[in-house]
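The full complex has more chains than appear here; those shown keep their coordinates.
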Amino acid sequence: MSSEYGKKLRISIFGQSHGKAIGVNVEGLPSGEAIDMDELLAFMARRAPGTSDLATKRREPDIPVFLSGVENGVTCGFPLCAIIENKDRRSGDYAGLTNTPRPGHADYTAGIRYGASVDMRGGGHFSGRLTAPICIIGGIAKQILARRGIYVGAHISSIAGIKDEQFPLEPSKNLFDSLAKKAIPVIDENAGERMAEAIRTAAGELDSVGGVIECAVIGLPAGVGSPMFDGVENRLAQAIFGIPAVKGLEFGAGFEAANMRGSENNDPFVVKNGNIKTATNNCGGILGGITTGMPVVLRAAFKPTPSIAREQNTVDIKAMTNTTLTIKGRHDPCVVIRAVPVVEAVTATVILDMLLEGNNNGSF
Amino acid sequence: MSSEYGKKLRISIFGQSHGKAIGVNVEGLPSGEAIDMDELLAFMARRAPGTSDLATKRREPDIPVFLSGVENGVTCGFPLCAIIENKDRRSGDYAGLTNTPRPGHADYTAGIRYGASVDMRGGGHFSGRLTAPICIIGGIAKQILARRGIYVGAHISSIAGIKDEQFPLEPSKNLFDSLAKKAIPVIDENAGERMAEAIRTAAGELDSVGGVIECAVIGLPAGVGSPMFDGVENRLAQAIFGIPAVKGLEFGAGFEAANMRGSENNDPFVVKNGNIKTATNNCGGILGGITTGMPVVLRAAFKPTPSIAREQNTVDIKAMTNTTLTIKGRHDPCVVIRAVPVVEAVTATVILDMLLEGNNNGSF
Amino acid sequence: MSSEYGKKLRISIFGQSHGKAIGVNVEGLPSGEAIDMDELLAFMARRAPGTSDLATKRREPDIPVFLSGVENGVTCGFPLCAIIENKDRRSGDYAGLTNTPRPGHADYTAGIRYGASVDMRGGGHFSGRLTAPICIIGGIAKQILARRGIYVGAHISSIAGIKDEQFPLEPSKNLFDSLAKKAIPVIDENAGERMAEAIRTAAGELDSVGGVIECAVIGLPAGVGSPMFDGVENRLAQAIFGIPAVKGLEFGAGFEAANMRGSENNDPFVVKNGNIKTATNNCGGILGGITTGMPVVLRAAFKPTPSIAREQNTVDIKAMTNTTLTIKGRHDPCVVIRAVPVVEAVTATVILDMLLEGNNNGSF
């Protein structure tokens, strides 16, 4: 198996939801990069549980401890290992890998794949909690990119079918900053209130909802990426589908492009203030796997949280009979809000990896 | 750059649209696998141009020549290199990398990325023609999988917004076989006729259309794949976005899942004829990156062909002024029909790679 | 950079000599493998400092703490992260990365490579101390291999030019076990005494000595490995040169084979007790990168410890003048004794990796 991604920047996520610690080991970070710890903690707080009535009640301070690779707050070029100790463990809520797999969860598939010794308490290594270490390296990657004028931002595109506005043609750093401060990161706050309401309604009905996150990268020069299997889309796709609950991904007009004519979908090149731009950005800033210089824009679809409190049909894998199951434990009625920084984190690490790797014309 | 994918099965695509030959080099094929050449040629013919009024007039026989790795029609375990000579070259139609990049094409981005020496005649290495060598190894992979009872099939899910039926819960090998024989591989032939009409209409208006392809893998056991970044979705996504024109990808209910409640989207486990199945397959046969034993189902969105015959706005990159462009050359008004075997090919190679790699519980 | 090796078994070593902790993160271990902790600690004790007058006085208990991947003493198939806290830190002995690089050390090259932020206290990430986490995973790999009847053993082939006997044609597990118990692991104990004497003499003269370690793998079936760049020699070589101070590596007759005639060096095949063997093993158990079924035999040459207490010539890189340097700190007058389990560890992980990866005919 591999809980690892990246080429030059090798990012390996370890830990189980109810083990001693979770963490990340990163090879390939350049030396001499300062880490702003306050900024990193603020970024991680956007993902942390226990801060709102819209999320799980499990409380974890999520303070990363750096075991290696950082000296006086600056990367020293050696592998960076950072861990988060698991404090608020209540594995009593879980019966480990039981005979009645939870629908929509990895219990059944993990049991087949890893056998009896697999540690599935709280989701084990499949837990959404593993996105915390992704945010450690993602937050660092965002800082390194920002120093080069490259910014990554995201917002909720929809929850339960309620839509936010899409990003403008060229979103600004200011827009990203203002989104990062919102409890519900949307452009249209009215839509955000309706989303919150939909989440509360679903939770009240012992149910859950899904949604879509839109993420953009600005400041990226043209010429990053390669044709065929090593383009920006390939690399982002491989990593974004690593975020638990993601079931779809599109770039630019995405699935909507399939319904368009070429004359509509093609983005005309235009000269604007002495720079080459495109008048529209249906290609999501990527042509032939390579950046155009316009914002890279992607949308990731998240399924509704599979852990719901109402009774569900499942099987008893020992008895090989149909049965029912009622899930206990503390769960988010919607993971989309807390997933926004995770999408930013994964996107930032992939983009940084491609630049460090020199998957461009060498101008970075 | 990397025109390469796979872990155990290393597949490298080489060639330019108007070079001497295009081809594929494959490391990691097991030894002792017979290649049915008639079946391979029949598979490749589904992608070949020049066979219908719905596709480009460029005619290439697309007969692969095996330089290595095959002995008496059987793989010998060494790297397999197969090439297709380019016969019907008319590079006079193309002015190479000119000053006026085509909208929706990689001309501009490739020029920035690779500089003046890049060979972009006919799309160069970005050409859809490079999907022919993908079909060589894809066709071989399909044969190897079929010998283990694993089948890959696809159909057009939509073109120009006209929808075919979706695959049934458990599509059969017979359905795949019948689709493979159709000029327009759809389940609902009436929809297929309307698609053909839409393509002809667009072509008549010097325009193009896009569409969506649905692909399924049946016969795959539960337990293939790994959590986080090395699951079935990650691996397929990294490769599928390597097919030119793909801008979106979803598994199972995909983007639609984002609008569903957990209680709707969760697939209840059921015992059927002594096997564990799911009553629905919204997860597309994958939970936690690992197969459930139900069909793996994906849908890829293709943008409309960017090469259209009508005048388009673009820039002169030397003069840095706005200008217009009219594209010549022979192009498909819709790539979706010919892309169906390509999606099958990529899917088959990824699945075979994961099995060869032992990215499962070792039962392959 | 990459402090990582392995294909299926991804082993990443992290930590600096004087950081919070050093450790190893491992992806790809199979699930369900019990770890015998007593055996692991006994293995690690063979490498641990502070146990003899022949080694550095730095004392570290070297007790690994498993943060993830192990559940009730059994691997669960998820990434295994184990750390060793650094207790006996005296960084006052070191002035970090100073202006006068130590001859034979990485101070100068690391400064050029990583710049001012590099943490070089006690050798930083280049420290021999980083071989402790290698022994964690190496000890586990040895246990997993032993369960399949594959054993890895090593002895000192020479120190300061004083030679032990070479391994017999087919060394036994008993021989390996008896070597593992010796303070100076040699076959000829008289040679061992003279080696100890040579080390003490060198130390008394404020100097150091080098040596050669011979390592063998028994019980490995024929057919492991691949031609050209992925054979047993390639894989072992890439990893063995990762052990600090290794400057040479040979398999079987190695450099001596270069002086032999083909008729002497060729190992005749013979049938022995119904098995195919070779009468000699000049090829070190490897032909064409693939195991013959005879023991795999390698020898690694270790340079003398570069840290010596006598004054040495060096430069002042700021002033760009010649100067002298006297090194303080606690150092081994000979690293070879403590390196014996490290060579076993690296060898065991590489062999396990190749078997897990299926770099054979699939019989593992």
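Brief remarks on what is shown
Order of writing sets the labels: A, B and C. Residues in every chain begin at 1.
In this section, contacts are C-beta pairs under 8 Å (C-beta built on N, C-alpha and C of every residue); 3 or more make two chains touch, one makes a residue touch a chain.
Keep in mind the model is a prediction, meaning the values are calculated, not measured.
The copy number for the entire complex in this file, given 3 shown chains of one sequence, is 4.
As a working rule, only the chains that are shown with their structure count from here on.
Comparing the residue numbers each copy contributes, chain B and chain C share more than half of them at their mutual interface.
The chain with its Cα centre farthest from the Cα centre of chain B is C.
The geometric centre of chain A is 26 Å away from that of chain B, both derived from CA atoms. Averaged C-alpha coordinates put the centre of chain A at 39 Å from the centre of chain C.
Averaged C-alpha coordinates put the centre of chain B at 46 Å from the centre of chain C.
Contacts with at least two other chains are made by residues 78 of chain C. Residue ranges on chain B touching chain C, taken from their complex, read 8, 78, 227, 356-358.
Within the complex formed with chain A, the chain B residues making contact are 1-5, 13, 101, 103-106, 108-110, 112-115, 125-126, 130, 158, 160-161, 202, 207-212, 222-231, 233-235, 237-242, 244, 246-255, 257-271, 274, 276, 278-279, 282-284, 286-293, 301-308, 310, 312-315, 317, 320-322, 359-361. Put simply, chain A touches chain C in their complex at residues 1-4, 10, 12-16, 19-23, 25, 27-28, 31-32, 65-69, 71-72, 74-81, 83, 113-119, 124-125.
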